[in-house]
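Dumping the structure here so I can ask a few things about it.
Note that one protein chain is taken out, while the other chains of the complex remain in position.
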Amino acid sequence: MEVKSNKIKAGKDRIALTIISYSFCGLVALVCLVPFIMVLSGSFSSESAIANNGFSLLPQDFSLEAYKTIFKEPIVVIRAYATTIGLTLAGTVLGLLLQTMTAYVLSRKDFDWRNKFSFFFYFTTLFSGGLVPYYLLITKTLGWKNSYLALLFPLLFSVYNLLIMKSYIMNLPDSLIEAAKIDGCGEVRILFQIVMPLIKPALATVGLFIALAYWNDWYNAMLYVDKEEMYPLQYFLYQQVNNIETYKKMIANNAVSSAVVNAMSLPTQTLKMALTIVVTGPIVLAYPFVQRYFVQGITIGAVKG
Amino acid sequence: MRKNLRRALAIGLVSTMTMGTVVGCSSNKGDDNGGTQANAENVQNKKEYNGIDVSEHVDLTMYLLGEKTPDFDEVYGEINKILEEKLNATVNVEFLSWGEHDTKYSLLFSSEEKFDLIFTASNWAHYEETVSLGGFQELTEDFIKQYAPGIWDAVPEVAWSQAKIDGKVYMVPNYQTEFDQDILAVRGDLLEKYNMDGISSWEELKEFYYKVAENEDGIYASNEGPWYRYFQSQGYSVTGGTPRGGELFLYNTQDPDDLEFQYILDWDGFTEYCKEAKKMADAGCWSPDVLNSTDERQVPFLNGKSATMTWNIGSCRTYAKEANAANPDWKATLVDPIEENTKKVKPYTGNGVAINVNSENKERAMMVLNEFYSNPDVYDLSMLGIEGKHWEAVGEDQYKELDESGFGVDQNCNWGWKNDNINRKEVIENPTTVDEEYEAMDKLWRENIKEEHPYDGFNFDATKVTTQVAAVEAAVGTYYNPLINGLVDDVDSSIEQLKKALENAGINQILDELNRQAEEYIAQR
Partner (left out) sequence: MKKNKKATFGKKLRKNRVFLLMLLPAVLYTLVFSYYPMTGIVLAFKKYSYTGGIWGSPWNGFDNFKFFFQSGQAGLVTKNTVLYNIMFILVGTFFQIAVAILLTEIRNKTFRKTAQSLMFLPYFISWVIVGVIAFNVLSADYGFLNRVIEAFGGKPISFYTTPKVWPFILLFFNIWKGIGYGSVMYLAAIMGIDTSIYEAAAIDGANVFQRIFKITVPLIMPTTIILLLLSVGGIFKGNFDMFYNLVGSNGLLYNYTDVIDTLTFRALISSKDFGMAAAMGLYQSVLCFITVILVNKLVGKYDKDYTLF
């Protein structure tokens, strides 16, 4: 797919743009990388070194203590990985299907109520009833306490993704669908055989967003799951990190008895960092596989012909 | 109806039966392994606890705050054997971990879960808010006396008074004497360097702070502005239940006849303190980043970045020891910066247990709590774990730690039923100087408990002024934290601005309501 670049001669403008793009992107990437390196080396440092000198680019007083703590019971971590990966896969496939199908209908100009339905969906992003009724819905009405469904459903459909998908599909030329209809294709077939192959970058993008939402979710697990064997990965990180919040409140509060404060196990700085690495590592590594959809363009002309 | 009749009949028997059951239980426990199994007991048709019929078996659920320890289930298995045998009930414990209780506590009530007992605490663990939303069962005097005579005997009058909201009690407060005042763990080597033999007053505290700030490079004197040290040294205490952890309305706890609340912004002492704090901050007594530091309290002290650590006496002992173990030349020592004052006991409502209003077994729940609170066998199990595995007894009222890895002392959210009457003290072998200082100070303080002030048992009920309280909480942060840490540019104008902001937020209505409630409270006493 290097067609376009081959045809463009390397003039002055081209050279200028090359310099700008390499330096700009390089700089941004660097600024994004440095804090992550700090987290990474923090996770391999000893706690006292961090307390004394703060974070640095290289591990100080190299230590695996934090990782030893996390992998004290490897089975727990492995199970959590499995839960998260399973949920992410199921959620991404189902969510992508649901959102693409809906977005396709809303993008069709010959659908009479498309604006009304768009509004119907969009409205829900503005108003929400808060946690209590939602919690009651999941636990009482649907009875999903300690069920994987409570982890799967809340993230399945996002209006945000829906509208992004809709905007991508709308970029396709109308003539394409017209032609297909004249050929006698049904809507479902148009969607799956003509539209979908043409919006691969969009599918990759929205799929990535859905996957990330599942991967990063801990809130639903906190609310609806009590069983340790059902915890997804992020939950472990957040349980630790949220402790800090409580701890800060407690030591600021004169009413708390010393026994209580002593009982709180606060994660060490290094443990927080190591958890971050354990939790994000796999998805960071998986990212390049999604990436290939962003590095190649699409030639609609070819399909149209 | 029939139940009530039986209860009424039972009351007469309570006192005699209590003794009988406690003794009976202890002897049973001895031959537990022998075979007095819970199942065997079930066969019996009629079962009584303190004269109350408990023939019907119930499974209770109790929510605690914190994290589960590895041996928790094993220990509670033992506890359940006793409960099963004595009152035909078992208790299943669920945990709300530290990170999630803020969210989940209220959801338990919103979704009308049918659990029975739950940990609570005034000020920091949802007591006031849950009461005002109607989540807890009211505990009347008769109810407590009937189902939990052991608790009634142990908990002092003032503790019940502290637990009262609008005249009603909704929790069983714990009974342990903890002191309201923090002390300092100090670097002894620095004290020596500046020819000070201790820090026993506000003046000496200032002197030491300034000396450290002036002469020591890379060491701060403190973690924060010593606001509590200041107003406590003036004899003041915070008023329970009022906004901002009670810090805005102080009362003179050292003088029982002084019934006036001191609104801090009308108090010259506050202005004086803020000016001093600014001087200290400018001199470099603490870091300009204090408001954003995420360090645990002990971290700067242990790492040699702070010359003092201010905390409760127990924590100061722990970390002073730790500091000395790592750096013997520091000679960390414990000092009481308000030595001349008599000591105020912390409100007992700092830990407690409440009964869920939706519980289907409120009476049995109270009986179970009674066991936790007053049956030494259950108490020891819940506090220390299994005898012989986690701890061993030393005499009647002491213990030695054997293995704390599975069930650490004070680690199991058992603070709600702490009872000084039967609480075993730890025997420490090879005490260090810090341990000796601790013991001496603790002893001195216990002999030196202050006379009770009427307001020590008073707790403000904010339900009538919720709007004002929320507005005040929202408005106060802008100036208050910077002021007490001496970080504002101009103390007078900041105080003026804070005063105005709070006035607009409705602080005066809160004060009026506070005075009204206090008058009522005094009249009832």
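Each chain gets a letter, A and B, in the order it is written, and its residues are counted from 1.
We adopt the following convention: contacts are C-beta pairs under 8 Å (C-beta built on N, C-alpha and C of every residue); 3 or more make two chains touch, one makes a residue touch a chain.
These numbers were taken from a predicted model, which means no experiment stands behind them.
Within the whole complex, the absent chain has one touching residue among A:98, A:179 or A:194, and that is A:98.
The omitted chain makes contact with just one of the residues A:81, A:111 or A:148: A:111. Chain A meets the missing chain through residues 1-5, 7-8, 11, 13-14, 17-18, 20-22, 24-26, 28-33, 35-36, 38-39, 53-55, 98-99, 101-102, 104-105, 108, 111-113, 115-122, 124-130, 132-134, 136-137, 153-154, 156-157, 160, 162-164, 166-168, 170-171, 186-188, 191, 199, 201-202, 204-205, 208-209, 212, 216, 237-238, 241, 244, 269, 272-273, 276, 279-280, 283-284, 287-288, 291, 293-301. Those residues of chain B that touch the chain absent from the view are 106, 109-110, 112, 126, 128-130, 132-135, 243, 287-289, 291-294, 357, 462, 466-475, 477-482, 487-488, 501, 504-506.
Just so it is clear, only the chains that are shown with their structure count from here on.
Interface residues of chain B facing chain A in the complex, by the touch rule stated above, are 66-67, 94, 97-104, 107, 110-111, 121-124, 176, 178, 180, 182, 228, 238, 245, 294-297, 299, 302-303, 305, 311-315, 318, 346-347, 350-351, 408, 410-413, 415, 418.
Across the complex, chain B is touched by residues 48, 51-52, 131-132, 135-136, 139-140, 222-223, 226, 238-266 of chain A.
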